[in-house]
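All protein chains but one are shown at their positions in the complex.
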Amino acid sequence: MERDLALLIPEIIILLTVVFALVAEMLRLPRIALAIIIAGLLLATVQTLPLLDVNTTVFGGTFRIDTLSVWAKLILLPATVLSLLLARAELAGTDREGTVYVLVCLVSLASVLLAGVGDTMVLVLGILLSSLGSFALVAYPRDDFATEAAMKFFVFASVTTSVMIFGLSYWFGGTGSTLLSELSRLDSSPVVAVIGLFAVIIGLGYKASLVPFHFWAPDAYEGAPVSIAAYLSVVPKIGAILAFAQIVRDLPITMAWPLIIAVIAVLSMTYGYLAALVQNNIVRLLAYSSIAQAGYFLLGIVAVGTSPLALPSLIIFSAAYAAMNLGAFAVVMVVGRTLETFKGIGRNKPALGVAMVVFLLSLVGIPPLAGFVGKFLLFGAAIEAGFTWLVVVAILNSVLSLAVYLRIVVPMYQKQHDDSSVAMSTPLISLVWVIALLLTIAIGLGAQLLFGQLNEYLTGESLHCATSLSYLS
Amino acid sequence: MTAQMFFIGFFGLAGVWFGIVVFRTYSMVRSALALLFSQTALGAMFLSMEAEFLGVLQIMMMATEMSIMAIFMVMFMMDPGGLGTMDMTHQKRLSLITGFVSFVAAVLVAVFVDWGPVATSFPDAAQQTVDLGLELLNRSMLIFEMAGVTILTSMIAATAVAIQPVKRKQKQ
Amino acid sequence: MNLIAVAILAPLSATLLIMLLRRFPATLALLGAAIGLVGSLELLANAYNGLSQEIILPGLPGMPLRLVATPLTALLSTLVAVVCTLVMVYAVGYMKKDREQVRFFATLLLFAAAMQTLVLAGDWILLLSAWELIGLSSYLLIGFWYRKPGVKSAAMRAFLVTRSADLGLYVAVFILITNAGSSDIASTLNTSGGPAIAAGLLLLIAAMGKSAQTPLHDWLQRAMAGPTPVSALLHSATLVAAGAILLIRTAPMLAPETLLVIGIVGGVTTVVTGLIALAESDLKRMLAASTSSQYGLMLIAVGAGVPMAALLHLIAHAAIKSSLFLGAGVFQHSRDSTMLDKLQGVGRNQPKIFFGFALAALALAGIPPLSGFFSKDAIIAATLSSDHIWILLPLALAGTLLTGGYMARALRILWLKNGTSQPVSGLAWMGTGLGGLVLLAVILGAAFPGLELLLESALNIRLTENTITRFIPEILGLSAALGGLLLGWFFPVQVLLGPILPWAKRGFVVAGGFDNLMVRPALAIAHGCEKLERLLYKGVLATGRLGLRLGKAARRNDESGIDGMIFSFVRGTVNLGGKARTLQNGLIHKELAISTIASAVILVFMFIVLLTY
Amino acid sequence: MYPLVSITVFLPLLGALLVLSMRKAPTQVVHGIGITTSGLTLLGALQMWSRGVSETGFAQVEQIDWMPSIGAAYRVGVDGISLPLVLLSALLFFVTFIYSAKVRKQPHAFVALMLLLETASIGAFTALDGILFYVFFEVSLVSMYFMIAEWGHEDRQRAALMFFIYTFLGSLPLLLAILGLYLGSETYTFDMRAWISDPPLDGTAAMLALVAMLITFAVKTPVFPFHTWLPAAHVQAPAAGSVILAGVMLKFGTYGIIRFAYQMTPDAFRDAGLVILAFGVVAALYGAFAALAQSDLKRLVAYTSINHMGYIIVGVAIAALATEPAIRATALDGSVLQMVSHGLVTGALFMLVGMLQDRANTREMDQFGGLLKVVPILGWSFVLAAFASLGLPGLAHFPAEFQIFLATLQVEPIAIIVILGIVVTAGLYLRAIAQVFLGEVGEKWTTKTMPDLSVRELLALGPLLLLTIALGVAPAWVLDVIHKTTANWQF
Partner (left out) sequence: MSPELIIALVSGAALFGVGIYGALSQTNLVMIMMGVELILAGAMVNMVAFWRYLHPDNPAGQMFVLIIMTVMAIEMAVGFGVAIARFRAKGSVEMEEATELKG
């Protein structure tokens, strides 16, 4: 028990942070709440570092401390901090802004837990926890849009989650356990495995906004404050994706689940970019783009278990995605929500323009930016898993994505915008996009720093895959 | 046909029937009450499956929950009494088909999957509770704690969403 | 210092000096030409003494560039140098009033250097390079007065026609190199069989282009748009000669079949262009046509298997034709025109020049003891010895006859009647150059036996076969020449040519000539490509638009769900309480329904996958 | 030994950062930095040249671990194929900087972008790592997009987009191929040397990878059906952009075809040789004919690029089809030399067209006439460059094309039909010269409206023209380097 708790120190720190922040919020001291949370999250991040070499489970396998979950913390907690800075910039002075910070922190906790999920109950609670906070965050402005968005979000979430729970009950029937590690028993009863997986696809598909469970996402992002949209598009989504990876790691490969995930990946990428192609609201555009990016994540999922590249690629793309997406949203906060506001911004604010271009090109996957490295590894993993066709589709979609993102870039460098006023520009936002920019470039160039760590670590891990990473020197 | 079987079937049927009733009335209050009955029937069904702790818990929790729900019904409905015959549904046929298909699919799975050997022995009620307690505080402690955090979050979230800010009113 | 280098580098460095200094162009040009001439002469002297020289330069990998001075090449080099020098002397006078002497002399010298390279080249790559470079410099020279109307098209045509024909040389060179495994000309001459025939015919095409053989003779007449010294140079020993020189040099490898084709091409050319010359109303154009005709005669000689005869005629013709052109240039200056009807009687104003001109004309016609007589005689002798005597001999005789005819006609027009002329400046220079060339034209015949001996000693090419006595060809040639002269002097051209006169005046253009056969189709293809290009462009844009449309469709789908299906269900919704609710888009339940249906599909798909795996 | 190659590659990047950090610096200073940096880079390239290449494999290799766990590293080095291209790039950038020292519109961004482009270009030619190559390849794309979009002419946005989308679309298959090669390699490495010495793929996989790579490089080169972006991009690009685009970036395509397609999937390439050859022939002829139909001088030059690049494709295909090492070496020598020649000649031509446009604000040929009289130096330079472009002996293109055609005839005689291209190009250039420079001078062109070349322009143009002649007269100094590699080609 002590050992388990020691391994859960980062999570515990987050929880304590929440408690203290709540107190601060009750005292109407939002700035202090924010400070506490940021300090707590950073502390939790730091406390995660000693766990880098750990590969174990706690509480009888219900939670996994392994590469995915540790790196999820290392990626998601800093991303949360950045989101909080954005939120502070956007929401400072509004009523109960501290609640937002607390909820963000809780959702991050849920996402972090999801990334280490080892038990179906953790999965259920993780999704629920992350959804609950998200509803409140989306509804925070309490205006027409926000409440509508929250309502739709809620309906979608509750229906999909409950269907997932219903489906998961069959897994218990099949294995007699709620542990994911027991899923290999389902080898003999594939129907049950399929039903359960189907349920998981629905539940996590909703959470990661995969087509066809994506409908809530554009509405929610549009209705929510931009900073919250940025947060939602990054942290809970990555948590859900990593949870997905944790689950499929234990599925018997014989039931050919990668194929169905590949199909969903194709749907997500294609639909997301197609829909993004006609958006004039940049937040919506980025929402659809994040749907498509989720499809790219699935390229890593299909390779889990067959390619040693799968997990590293997922992690690196997560980091890349977090950096570039947060950066793009931060720029949107500065410039404004519509395409029109972007006109000429590249000339008026060259640094900001360059940053946006970098983020968007990284989202497209142009080297040497972070998005490229991530996608490249994902492609490699998928090819190694035998999904070359999927990679071809992904690459074709990258072309589509180019069109999508160029729709933002092109007006940026078009004719001069008359009034060079911007929606909002505070040092905080600037700080965020500068950090995101540096990270986007740094991850692109220094992927090895991440990868070396991952590789070293993964070699010691017992994967289901026959190959190990040892020959990848 | 054992008694257990009968009771399970009976309460199951009752639960389903009240479930259907939920969507067949034009009054939300009635719907809430129907749901209450449905859930209670399920609680009884659990009891007949010798899961006593769960059964009791179900009945107690649902009673509370549904009463709250009924109160909200009154708050939000234009026609809480269901005096009119206002239809509260849309895309009915599609929903019907979907619901029916889901039902059939689930039944098919239930019937045609080889669930393996039926357990011959099972712990008595007291042992169950002990087991559950041990499970709660041992293996599933993290889950338990997560549930707690989730409840905390739901409180924060619900209040954050629902409570009208004071400042804003002043502004207006 | 190597003499080959002197022969080439002297004019080349003079070019560069002129371009750099931009002054004393005439002096430098003369100096360069003279030094080159000395070099060439010494080369010839060395060759006479049995010494041959060679320079090997790094070129393409495995294919070094060579310059060789064999008796043949040394002789040709000397010829080029002599003519160049004399033309240069003449040009000093001719160009006195022109303001762009720098450009003129620089180009002229460049041309001379390129020509020297061509004749001295010992490997195919260098020969090809020089071949193209003389094309370039002739383009520049012909286009010298680029602002004059017609000049640019003349220059362009000259370059284009020759370059098109040059493709033959390119391919022939490739074939020869492939076959011999070396680009050395000497070693490729051993080629035989199919490659030899193919290469020979391709070389003929190239030669036809450069030597303006029918049907590619048109450009040469148009090239008269350039200054007269240029014409003199191009038409005598250089540009046009390149074709004949090429065939002479490669004669050892030419197969009998190729030789026959060459002979026929030459024969046809000599007759066709002879007729054109006869009908021509412009002195310089007439001389140009005559050049084609004379080269036709040379090709007959090559075709008859006696390239030596061709070579002799080439040498004689070089001196003669440059004299004629230089004379024509003086006439042009005195009357400001080259049209024959404006030049009537100009000979009386410039009697000395006319005397030289007439001597050269007679030499060209083949009147003994002028040089042309001997070379023509050699050609006719060659046809007599040929296997195809009945084809080649009549053609050669007809060519000779026509030569006499048009030269007599020209002389008659230039001498009879009176006209007024203006004084010509720089006459001294022009006279000197002209005099030198006329002198050569007159006396070169005496040098022929010596030349034959020289070349025989080098065993480079086959000698005139003396099996038939020289008497017969002499008689035949002389009578044809005299007959031609008499006809030309006494009968007007209308009588001589009769019905074909208009056709001949137009240069026997077949099917619209070059324009219709080459330019139009090329432009048509080009415009076709352009159309295709537009189409492609549109195609790309259309694809882009398709993508956009798909995107819009995706959005609509999101807005209204799978419309048709759901709409009918929703329409059935009863709306009670008098509260009409309008159905709107963007409804969560529809989206949920889509999700549900889609997930059902996914489930089915999963089971299908499950069953198939 | 200091890391010369890396210094040469990243020197421009340093310059770019310097420029960006000096936001207040006046225009002249900025251009001065650009010229100096590119000049130093040129010196670096020259020193690389003096260090030479080795007979086997790559020389001057520098290597630092980057992502060792997936076998990606920073590896640069040169061989006889890349070294001339490096020198060419450095030179072209240098002269382009001199030429564009007049740019007044956002000089900081311009110079920084150009320097970035220079790093990307030299980097792409020296990269010996699959990922590194791709990185440089894409960076060049982005820089060029902004170059066209920002400093281009009338319809620049559209052209830039077209360029970007087209080449980006084209570059993705390469990514796929690189992944394939990577996963096919025994030790999971991105080392291009390993891929070359031991081609990782065979059979259908190799063919698929080949097709992917060919698509990429065919778009970049560009080859006939994929070329539509080129005229648009060229016409709209600023003169400096055109020079770089034609002089350097088109070479990525042909370089890639040799380095990747040919060297890494040699067997598949040989199997597909005839098809590639056909594409090359069609491209060469189509480019020539399409150029003939143009009335816009810049489009004309752009289309002739397609023609010249077609010859290179022909050369490479012939090299693959050839069985004799000597012939293969000839074909490759010709192809590589053709890249260099094309860079010099077309660079000069685009510069000249740019100078004309600067003076006249039009590129339509029928607007001009008799300009030789007004701007003799410009005119004669154009004539020289045009004749070089049409393959006149003694000028840069001749030795290259000669070798290509020679090898073509030896290997696939029917393909010699491609030689028709040289007549068509001759025709179109003569037509252009006649229309623009010969004939009567138009009234509006006086020495006032159209001054002759300035010193700056001469300095920019001079090196290119001199090298054009030098390469034509004595190609050996470049060919020796190329031949060293091609003569020892290992298959």
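Observations on the structure shown:
By letter and in written order, the chains are A, B, C and D; residue numbering begins at 1 in each of them.
What we mean here is this: a residue touches a chain if its C-beta (ideal position, glycine included) is under 8 Å from a C-beta of that chain, and two chains touch if they have at least 3 such contacts.
On a predicted model such as this, the values are computed, not experimentally measured, just so you know.
Touched by the hidden chain within the whole complex are the displayed chains A, B, C.
When the omitted chain is restored, the residue from C:L204, C:A304, C:I588 or C:M606 that touches it is C:I588. Contacts to the hidden chain, counted on subunit C, fall at residues 555, 558-559, 581, 583-589, 592-593, 596.
Counting over the whole complex, subunit B has residues 2, 4-5, 8-9, 12-13, 15-16, 19-20, 22-23, 28, 31-32, 35, 38-39, 42, 45-46, 49-51, 53-54, 57-58, 61, 65, 68-69, 72-73, 75-77, 88-92, 94-96, 98-107, 109-111, 114-116, 118-119, 121-123, 128, 131-132, 134-136, 139-140, 143, 147, 150-151, 154-155, 157-162, 164 touching the chain that is not drawn. Residues of subunit A in contact with the chain left out of this view: 120-121, 124-125, 128, 132, 135-136, 139, 142-152, 154-155, 158-159, 161-163, 165-166, 168-170, 172-173, 176-179, 218-219, 222-223, 279, 284.
The working rule: only the chains that are shown with their structure count from here on.
Each chain gets one centre point, the mean of its Cα atoms, and the points for subunit B and subunit C are 99 Å apart.
For subunit C, the set of residues that touch two or more other chains comprises 544, 603.
Multi-chain contact residues of subunit D (touching two or more other chains): 165.
Residues of subunit A touching subunit D in their complex: 309, 350, 361, 364, 366-368, 372, 376-377, 379-380, 383-384, 388, 391-392, 395-396, 398-399, 402-403, 406, 410, 413-414, 447-448, 451-452, 454-456, 469, 471-473.
Residues of subunit B touching subunit A in their complex: 106, 109, 112-115, 138-143, 146-147, 149-150, 152-154, 156-158, 160-161, 164-168.
Contact residues on subunit D toward subunit C in their complex (touch as defined above): 162, 165-166, 225, 228, 231-232, 286, 289-294, 326, 329-330, 333, 370, 372-373, 387, 392-394, 398-399, 402-403, 405-406, 408-410, 416, 419-420, 422-424, 426-427, 430-431, 434, 437-441, 474-476, 479-480, 483, 487.
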